[in-house]
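One structure below.
Apart from one protein chain that is not included, each protein chain of the complex appears where it belongs.
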């Protein structure tokens, strides 16, 4: 066991997979010699050398296309897109190429790659460098999408992503890079498509992802302490495949559903889950499923504004409390 | 009154606005001299001349950027992106530029433009030319998003879009271009953000958009005739702004909700609406809200496969009937 | 579009020497005829409503496909566009499998799931046909990167049109390939038009690819794309360079499509006489002459023609008889496990 930052877990996760398999290669902007703008790839260039860890031009389409061509023909590339907002300049690969080539070719082509990216708000970077865009990817058939909330999950899910035979979009949260957590020694390999119940509870199910997970947990403690509400907190972790069994199972026990989403409201991942639960577990629900999201606006830069725009612990507490009528 | 095709309605709609306002300009690939690949802009070049109707290189980013720069500084551009699938090569403008510049500049900049595009399946074009991507746009804060289902709505909503001071994404459905409808003479101007109840009913609310509207209507007739179910059919028309009043009002009367979505399942527009209804009208619902969508897969080319992949009249009928237990 | 000097340069390689040899020449001829006949058949079948969806023919552009495929070794990889039937056939994929896909039958290359714009035959090195303009240029870079990384000697070849040179991905791919010195060949088939708009109307330079090679530190290579020998020799040089670690090439082949852009296009935008002038330089006509100049007997040529016709006829019949794809393949091969499950 060691205490590791989320940032260092990224490094360890990539290194674990590159050590295991010489076909794992890594490319991105400023990732090699400089160790990445978030310092989340420091030391990989030194450890694995210039053939496996490569700096690219500012050419996100070339990065994504190169990763895809390499994946199709036998490598297992990890590509970094520095900020997830930049998915918009290479979205063709995410939406039209990676996820469709296997299907269109009737199984002749494969696309086993991982795109890592810095997602989410909290750094006062403003509207073009702070977005939570996991729903941009969840909505595309053929992708897999994960977003870890802890250092341990970073390593385990990254390993699972690299070993997965399909394209996986791996969302790292910028505001989690400096956070710490216990990580066991040795190889860690987790499983895509598995949610985790982090805090069992009986009165309400709170689903959260990435940065929203610690907030949901803190809210649950407060709900318990101040309002006697015993909430179950589920870290969704994997949007595709989606662990609907865990989610439906939890709702079947608690009878109430809340989602805590960093993405702006419309068509967020919570909408999808609510629609699944409302359809399949309608009669389990004792009250309306409620989504707690970032309002449907671009993100402001100013610290005091950014601090209130994402779902806060207090907003979660208030929403759940009021909805449960306590 | 005249009977017009949806295709000709596009021409008339653009012409109506270009006649009215010399600041309305139009650009896109093969749209001018050739009249567009869907022949939906035939005659505009001849009528309005080479300064107002312009062919561009195959440079979707330049098209979108140019439209934005022109809109910021006083023109009212209409830009065509030939197939909506190509939004993926210029998504930065849709996701990061159009919708954020007003907010980021604290209201100093404006972006009054319209992006028209051919959306949807039915032409056996395969996975990269058949997508329904309205949810790609609905999920972005700051955009407005409409998708007409009839020639009359094409003209009216296009006029509303061109006159709107915000960026509007205008989805034309490729499989509707050849369909016909009655259109009144003279200027037609509709209103964004308004859904339309096309068939009043008492037993269930069926929401549909674009190509799914005629199917929902046909399904409602069949439900009535064969199963005695009196369904209300609502043409959502505008995803942003969303006419939640009409939708919630309908559900309050019928107590059951069905969405008919062409977009693939995950994070489709129906998910958002279900989440709104489940939250705000939970106690109005007499049974689970059910989404009828294209399965979450890339689209096949073969005609027999494409014919069954989108929601069909029969699938709608079956789903509603079974869910209502008749 | 082409200047006199370009033309001269373009035809410089087509003298009557015999570095190519009879066997290769007959192969190049046959490939062109296969493409011609299969594409013509596709057009006829479309008129009979048996080809579904869209379809982009390479009639008139056969020499590019034949010349490049002729210079490829097994293991070399082709990356094509929606106008990829020619390149797919040129790599040896059967006419039946191509026509079957165009007719969206179960015997098609992808059993009808991909359709005309996405022909793929991995076993022949045809690593997909891409319908979003420009997308496959970076993808070809990636395949070439793999070869470089693994020390493999295969080369990736990426075919695209003149109009494609104006999209961002072209620029990113060319710079990327040049900086990483990748074994990839970019082949621009300049057929003078994007869909319906003349390339000159939308491009800042006369030669959309050739005049941009310098932006990537590459040589300006513009050749006669209607002469399979010229294409073949140009291709060979580029393959040699790539295999020797010399990095990418960008080659502009001057050619012309005889038919419209796609099945829906009657090509009314052409100036009068343009098609006729290009038909005088029909690649198959040129090549038939070439064979005769080299003393190849008329009946050898005729035998090829006859044989190809038979192959195409047989393929047509087989496709007509083939069933449509079974509906259960609708949800197969979304993911590597064969299925489409996005949830448990």
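So that you can tell them apart, the chains are marked A, B and C in the order they are listed, and the count of residues begins at 1 in each.
Rule of thumb we're sticking to: a residue touches a chain if its C-beta (ideal position, glycine included) is under 8 Å from a C-beta of that chain, and two chains touch if they have at least 3 such contacts.
Everything numeric here is computed off the predicted structure, so don't read it as measured data.
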- Item | Chains in view that touch the one left out, judged over the entire complex | A, B, C
- Selected residue (touches chain absent from view) among A:8, A:23 or A:60: A:60
- Looking beyond the chains shown, say which of A:24, A:67 or A:89 touches the absent one. A:89
- Of the listed residues C:122, C:152 or C:179, which contacts the missing chain in the full complex? C:179
- Item | chain C, residues in touch with the chain not shown (by the definition above) | 166-172, 174-175, 178-179, 201-205, 211-212, 214-218
- Against the chain that's been left off, what residues of chain A make contact? List them. 29-30, 33-34, 37, 55-61, 85-86, 88-89, 123-129, 265-266, 295-298, 300-305, 308-309
- Provide the residue numbers of chain B that touch the chain removed from this figure. 25, 51-52, 54, 56-57, 59-75, 77, 92-93, 96-97, 101-110, 112, 141-142, 144, 164-166, 193, 240-245, 276
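We adopt the following convention: only the chains that are shown with their structure count from here on.
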- Query: Which one of the chains is farthest from chain A, going by Cα centres?
  - Reply: C
- Message: Suppose each chain is reduced to the average of its Cα coordinates; what separation in Å results between chain A and chain C?
- Response: 41
- Task: Please set out, as single numbers or ranges, the residues of chain C touching at least two other chains.
- Result: 111, 113-115, 118, 130, 132, 134-135, 168-169, 329, 334, 340, 342
- Task: Specify, in ascending order, the residues of chain B that touch 2 or more different other chains.
- Result: 85, 88-89, 126-128, 265-266, 296-298, 300
